[in-house]
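Let's look at subunit A:
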Amino acid sequence: MSLLALTHKELREQAPAFLVAAALVIVGCLVTGWLADDLFVDSATFAHTAAVCLTAIVAIAMGCDIGARERNEGTQEWLRRQPVSLGQVALVKLAVLLGALVAAAVVGSESATVASRLFASGASSLQAEPMVGLILGGTVALALWSMACSSFLPRGFLAAPGGACVFALLALPAALHEIVMGRLRPDPPIGLWLTCALIGGALAALSSMAIGSRREWATWKRAGTVALAGSIGIAPTWFEAGANLAGVTTLDLSSPNLEVRSAFLHTDGRHAFAMLRDEQWPSFPVVIDLETGETVAAGVLGDDLWPAHTTVSTRSNRFPFGVLHKQDGDSEIVGSDGEILAIDRAELSAADLEPFNTIGDGGWTLALPAGGGWRLSRAGSGARAFVAAPGATPVTEEVLAAAGWRVQYVEGWLVDGLWIFRGLVRPSANGQTITEYRSLDAEAGELLAVDWMQARDSIVCALADGKALVGDRARLSIVDVREGGRRDLDTSGRKVRWWAGTATVLQATEGEGSLSCVTAVTADGSIAALVRADGSVARWIEPPPGSAGILCLTALADGSIAVLTYRGGQVLRFGPGGDEPIATALHW
Partner candidate 1 sequence: MSETNDIARLRGVGVKLGRSEVLRGLELGLAPGELCVLLGRNGAGKTTLMRVLAGTLRAESGSVRVCGADPSRSAAARAAIGFVPSLPDLPPWMSLTTAARFARRCYPTWDDRRLWRAADALAVPRRGRISKLSRGQAAGVQLALALAARPRLLLLDEPFAGLDAVARDGLLSAFLTEVDLEDTATLVSTHDLDIAARIADRALLMDGGALREQAVGDAQLEHSAAALRALLTQTTPGPDGAAA
Partner candidate 2 sequence: MIDWRVDTEAPEPPSQQLVERCLDGIARGDLAPGDKLPSVRALAGLALVNHNTVARAYRELDLIGAVRGEGGRGVFVTEAGPQIARQRRAATTWSDFERALETALRAGHSIEDLSERVRTAESKRRPA
């Protein structure tokens, strides 16, 4: 009962501070929603900013008062006489402040949401939640600390740390601006504003804690003044920081600068995995249905799955579309429906991982260490990690050394069950480094010499029927990895600067038998070639102007070819149905 009485008292006393602050932020949200640009207003950052802003204002307005109130109002004696313990009083004050902060976060975000609903233009954007939890948690912690500093302590005691905490609260946007990322740096007027607010806020906080508030002032007047000063000091800088943050944490899919960084086609010939990005940051993984142009999120904004930490497989049976995502020891496999299957590595069987058992693209490889089991490790960059096919004898450094191979760097490809390694080798004491190729027979576990590869060649991609595209930048050949026959690709007089990207084995199209596609960079940009098994180009597919190249393509059921372009994320159709866009831009 006495807790109820104390709670009622605190609520009654702190209501003006909360109401004034809430009114200020609600009005602020409406004005901001009306004035600010759509990207900010539509994004979740707006709601987060409003929530944090109101939380900060309430924390300052209430935190400065709730603990010191009894002293300021001269009611300490009265309170001590009551049949309640001071512990209960402190507990209730803490609970009320906490409750108010939570309510402030809710009211702030809700009013921003309402404002964005009222003023939204309908532009679509993605949202990310970087650091929001951290900011909110930090805000609450700071507010509680400032309250603890001022409650039940003689005036002046711990005023400096208390003031410093309020100062830190004001300075949080500054920290965002200056420390977290350069792109959040404020415009000069806002920067000046921030500086003034920091100085004024620090002085006000320190003086109020050192001198105490004037007793003659009514509660609502004092709360109102603090909330108003807090709003003026905090709101513009917080909202500006929020708007800047929105610029880098949201991805506008209607942006003309939208790029598809990389894309992989699934063996179903229909879905592609792609990483989207807007100029620099953030990246966003999606699965694109090339037949309809529909996209499904395959992660959250900011997921930089490609290329450093990820192996993409298009060959998995168990996972229709697989992305093996390795980060801090955790793995995720993403299905073609975009669902992320969080999987503990220990649960992955060798068969599960087999589709990811390619070397090259992501730099990640699977290895079978001597102790048994699968190990994901990284080849290249001087790392001595070597691979073996499933079930085969592991190829360790010792195995390579026994075969006379002293490699500094190794990479490899799996073509039709045969591993082909390229190693940078120092064969003798003369110190020269040369490139050598070996193939590994999965059954024999033996390294064999490869004579059909030349020093500057690399394997561009594996094709169907045990064939692979190999070549240097200017010359592309088709080889049979077991027989060793090599035939140059007929480029039909086109000057190809270099062959790039991964190739895709297409299903039978246009009565041509097995076709493979490879992208190439020519004087006209990145184009695609459909390559027959005999090494001739069946068709060149050129992207529309401004799209900056083709990332992947597939044959659709009607025999047409669907193409995903680099810039703008257009999905286009070429073939019997006519060349036409399926989707002019990826949409949500």
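Regarding selection, all candidates are chains of the complex that A comes from, given by their letters.
Quick notes
Operating definition for what follows: contacts are C-beta pairs under 8 Å (C-beta built on N, C-alpha and C of every residue); 3 or more make two chains touch, one makes a residue touch a chain; residues count from 1.
Everything numeric in this text was worked out from a predicted model, so none of it was measured.
By the touch rule above, subunit A in this complex touches candidate 1 out of 1 or 2. By the touch criterion stated above, subunit A contacts candidate 1 in their complex at residues 1-2, 4-5, 8-9, 12-13, 73-75, 77-78, 80-85, 219.
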